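In this view, the complex is presented without one of its protein chains, the others remaining in place.
Labels for the chains are A, B, C and D, by order of writing; each one numbers its residues from 1.
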Amino acid sequence: MQISSRLRIATLAAATTALIGTALLGAQAQAQDTYRIGYAISKTGPGAPGANTSTIPNYEMWVKEVNDAGGLKVGDKMIPIEVVEYDDRSSSEEAVRAIERLINQDKVDFILSPWGTGLNLAVAPILDRAGYAHLAGTAVSDKAPQLSKRWKNSYWLLGTGSQYANELATFLDQLKSDGKINNKVAMIAVADGFGIELSNAGRKALEKHDFELVYDKTYPLGSQDLATIVNEIKSLGADTFVAFSYPPGTLGLTEQARVLNFNPKIFYAGVGTAFPLYKDRFGADAEGVVSLGGASETDPKIADYIKRHIAFAGREPDRWASIVNWASLQSLQQAIERAGSTDRDAINAELAKGGFDTILGSYKPGDQNFWQVGQWQDGKFVGIAPTSMDGAQALIFPKPDWKGAQ
Amino acid sequence: MSAEILLSVSGLHKAFGGLIAVNQMQFDVHKGEILGLLGPNGSGKTTVMNLISGALPPNEGKVVLAGRDITSLPAHTISHAGIARTFQLVRILPDLDCIENIEAGLAFRPGPLWGDAAKLAARALLDRIGLADHAHTPAGDLTYIDQKRLELGRALALQPKLLLLDEWLAGLNPSELQEGIALVRKLKSEGLTIIMVEHVMDAIRSLCDRCVVMNTGTKIADGTPETVLADPEVIRAYLGDAHA
Amino acid sequence: MLEVHKLSVSYGKHAALRDVSLRVDRGEIVVILGANGAGKSSLLKACAGLVAKHENSAVALSGKDLTDLAAHRIVEAGLALVPEGRGIFGDLTVRENLELGAFAKRARASEKENLARVIDLFPKLSERLDQAARTMSGGEQQMVAIGRALMSNPDILLLDEPSLGLSPIMTSDLFKALTAIQKTGVGVLLVEQNARQSLAISDRGYLIENGAITGQDTALALQSDPAVQKAFLGLGAA
Amino acid sequence: MLSYAVFSGITLGGMYALVAMGLTLQYGVSRIMNLAYGELVVVASFAAFVLMTSAGINPVIGLLILIPASFALNWAIYRILLKPLVARAKNRGMLEVDSILATFGLLFIVQGVLLVWFGGNYYSYDFMNSAVNVFGAAIAANRLVALGFAVVIGLGFYLILTRTRIGTALRAVAVDPQSARLVAIDVNFAACFAFALGGAMAAIGGVLVSMFLTFSTSMGVVFTMKALIVVIMGGVGNILGALVAGLILGIAEALVATYIDPGLTIAVTYVIFLLVLLIKPSGLFGRATS
Partner (left out) sequence: MNIVTFKSDFIKPVILGAIIFAALAFLPSLVDSYYMSLAISITSFAILATAWAMFSGPTRYISLATVVFFGIGAYTVAVLGEILPFPVVLICAALAGTVLALLVGFSTLRLAGVYFVIFTFGLTELVRQVVSWYEVNVTRELGRYIFLDITQDDIYWQLLTLLAVLLLTGFILGRSRLGFALRIIGEDETVAKHCGINVTRVKVALFVLSAVFMTLTGAIMAPRWTYIDPVIAFNPMLSFQVVIMALLGGPRRLLGPILGVIPLTLLFEVLTANFPNHFSIMLGVTFMVIVYLLPGGVIGLYEKYGGPNKPSHPNGPPTTKEKTA
């Protein structure tokens, strides 16, 4: 009796193993006539909306465009891209496992980055150990410079939180010294790694420029009901409102500001403002809202990219991480072409050299040559700072009145 | 009746919200006697049992067991002090077998038994309550009467000084009742002190040395079964004319 | 009239009832006597549709076949059960409990009269109508349970050990009430441990042993049957 | 400031209550611990979004379509998926465990289907956003509509449950399904009906909430958890309790955001919830179970 039941369990186990074996091994062991690109990304879970906005459409569109053109040019051959994709379900542990699988089971040639600071940091050491380059497209970390030293083939494309805050503070300082705004700033941040990093940097930078922070608080991640915050801020007399928030909060804050008719001269909110969703939601009321990111829509390359993105994904790209991500994919493509082989070390060496021709102009992954501050102007999210950059638009000032809520 | 007092209850009071369940209860139990606790439904008998056994803390009053004040102590401490009980609706451990049910009583008493010693003692006890054949039967599969026996066995395993039986004889048919009465009588003869809440008059008459009768939370009579059951107040409130 | 024909019930491999047949007429009280575990409760539950019956079993009420009906339809057909442990809705008030008794469509038209009848039968309930049922004493809860069953305007009332846990005075009140119910033309099928008092009010009785009927007779005859006296009335009972 | 905080707290609380009331029916009467509840709320949000953006039907009118549709959908879910579990459960505990496991599976299926249809993006649309002045506080009209629905549904169901025969019958099923059969209540039907009704209420919540919250396919769990907290805090099966519990949480959040620190708003809801559980485990309006 005992033996037979053990046998049964053993059979069950054997069957399971066989099933898993086929599942695990099915995809591998093919001849090198394709370039295998893998990625694990948050298709589900809390990271999914972000990944779906700024990363997944770009990956898919890039692969399609490359393959439609016959593939990657390697030497004199055209090699199509083959994709292995996984859902990391927004979990660090899943991401780590998926990357291990891409490396060891699928033996992919290149791995594209997951979405978000946490997951990019979780997979960075593994990619580094296995010698894969890491184009971290959606991570903002003040440790970015140290990280690129620690893992030498890693590129932290969105840079540090401080740079956005400093650029914003410098920009506001100019307005203040022009006498356009008073020195009072109300700042709110989402209690999350990103929001806290930016608000810390923002606090430092604003105080350096003699701004007075009349409101400086955080709200919990997941809270969308921010009516009381906006109501309180409204009474404080600040000309500048700064929110380092995530899309649901950004939309919530904007809506409450509109309902309460809180219309500061500078209304800065984001992440999320540069998303197409924002324009769809608020229409004409988006006009004049300031956020991080931006695009030189007059630049034909950018305009063409936006057009193709709409055609491919059925919606506009966001005007911040999408653009940087696309530039990094263009860089990768050119690095492979320049290396003339699919050898990983050769490609990594090319990536390190930089000088790629992208929608951000001549670009080396990690360059911060994109807009740090942008504004909705006439249905376009344009770049306004650094003011020294080509195509910097003049700020619409002060922010026009809300129309929707009256 | 000259024996020493084992349990002394005085000034016991318990209210649930606005409802006073037990009001100024006072009685003694002498060593080796069986005390019957009678009264209409809802008169507070089970509450008294719960107050004595520590299932509930009283609002006021005192419970003293063999000179030790056990008022408001937690149930497990009172159990260690020497009080064991059965429940109005029989409570066994249904997924455990009979041996384990008895072991539950042996393993956590003062001077606990565990391992082989517990097995031996449990088998002896099962023998004593007539369940020797059911050592490995899950308690949930026993018949009603056997569950009652098992529950009693578990209480006895605690080696109590005082045993509380809450309607332990209820729901038995007359022949089972005779067996039950015989078993309780045997326990008494072994020197155990017992308080029993019971409605079965035959059992009260044949077992109890003394009865306390309650009505609406207060004591209305205290004495031998004969005197108590003839008390007009008791007849009016509890027995009705049929038993007069 | 309730007719049970060759009723069999089992739980897993254990047969609780084997080919039990019996009959209860309107206006009579029939008692079932048997040891614990003999299958008395299973019999009532099977009649009320709470446990599954074997294939060839049949239960009929005034010619209507109840065998395969769901419990709520059986109530609708005129058979009400007061279960062991009463089964009242403790969190609801006494009034709500009684009103629910008249949830059956058959009882809605006569709800007012039935309520008056129940209050008449158990006057104590009239002061307690708005009290949560679980705050009442055991005897009063039993009144609610019986009252609730009567509110469904049953032809036949089944009671499972109604006197369990009741004081002597409550018990005799209960049996008096059953006689009163009988007088209104309702048939009563009673399962009881208290053989002496239940036989005293019954018209007929059945003896059940190990899931099968082992005897039946008028209550008077059973009271004087030595075997019954020995097994159920207690030897040398007063 | 205080009056504004209180009013915005009330609207927020109304939303919590609105989302929770269906679950209290499903759990209280049908005994289904429905972990997929929030997914059904989100389904309704997406449905309202589609009606609004592609058919031009505004959400309030859309309710006329979505309430019966979701009633039917939940009826089917109960009949097809849950009935076998109810039939095989030997007791409430078993049904609770089984329903937790089964609806956990359902959660993933619904979420997966939404994901295939709508992707993982955030969604939001513009409807009734104009400000309405209530005692000097500007509140968005859509939030007032949601609050109005919450109060009307809450009081309406309270009256139905306590004043009508069918309502008393539903409560009887909640208290003791076994005995309910003995008073001619078709318990299977009642449980199915309550489940479907709860589902319809989830849909109302989802539609109204979509007018002012940004939503995505992965947000269902958030609604489920908020609803569970409100349900448990208000007392299982108690509609009025859900309303009061929702309002308490909403007002507490708004007051904390105004006077202490908006960073503590979520923390405070849990503190209140945990305290209620510790002091009165059966909820504000619940009765202790034996």
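Quick note on the criterion: a residue touches a chain if its C-beta (ideal position, glycine included) is under 8 Å from a C-beta of that chain, and two chains touch if they have at least 3 such contacts.
These numbers come from a predicted model, not from an experiment.
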Original post:
For the chain omitted from this view, which of the shown chains does it touch?
Top reply: A, B, D
Subject >> Contact residue for the chain not shown (choose from A:P80, A:P220, A:G340 or A:G354) >> reply: A:P220
Original post:
Which residue from B:V22, B:L38, B:L51 or B:A84 sits in contact with the chain not drawn here?
Top reply: B:A84
**OP:** Considering the whole complex rather than only what is displayed, give the residues of chain D touching the chain that is not shown.
**Re:** 33, 81, 84-85, 88, 93, 96-98, 101-102, 104-113, 115-116, 221, 225, 228-229, 232, 236, 261, 263-264, 266-267, 270-271, 273-274, 277-278, 281-282
**OP:** May I ask you to list the residues on chain A that touch the chain which is not drawn?
**Re:** 1-2, 4-5, 8-9, 16, 19-20, 23-24, 27, 43-46, 85-87, 89, 91-94, 96-98, 100-101, 103-105, 117-118, 121-122, 124-125, 143, 150, 191-193, 195-197, 200, 218, 220-221
Original post:
Which chain B residues touch the hidden chain?
Top reply: 53-55, 74-76, 79-80, 84-85, 87, 91-97, 100, 103-105, 107-110, 112, 114-116, 119, 136-138, 140-141, 154, 158
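Simple rule for what comes next: only the chains that are shown with their structure count from here on.
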Original post:
Fewest touch steps from chain A to chain C?
Top reply: 2
Original post:
Whose Cα centre is nearest the centre of all Cα atoms in view?
Top reply: D
Subject >> Interface with the most contact pairs, given as the two chains involved >> reply: A-D
Original post:
When the centre of a chain is set as the mean of its C-alpha atoms, what distance in Å lies between chain B and chain D?
Top reply: 48
Subject >> Separation of mean Cα positions, chain C and chain B [Å, integer] >> reply: 30
Original post:
Considering the complex alone, what residue numbers of chain A touch chain D?
Top reply: 42-46, 48-49, 51-53, 56, 188, 191, 217-220, 222-229, 231-232, 235, 247-248, 251-252, 255-256, 258-261, 272, 275, 277, 280-283, 404-406
Original post:
Which of the residues in chain C end up touching chain B in this complex?
Top reply: 34-37, 135-140, 161, 164-173, 193, 195, 230-235, 237-238
**OP:** Would you tell me which residues of chain D are touching chain C in their complex?
**Re:** 165, 168-169, 171-172, 175-176, 178-187, 287, 290
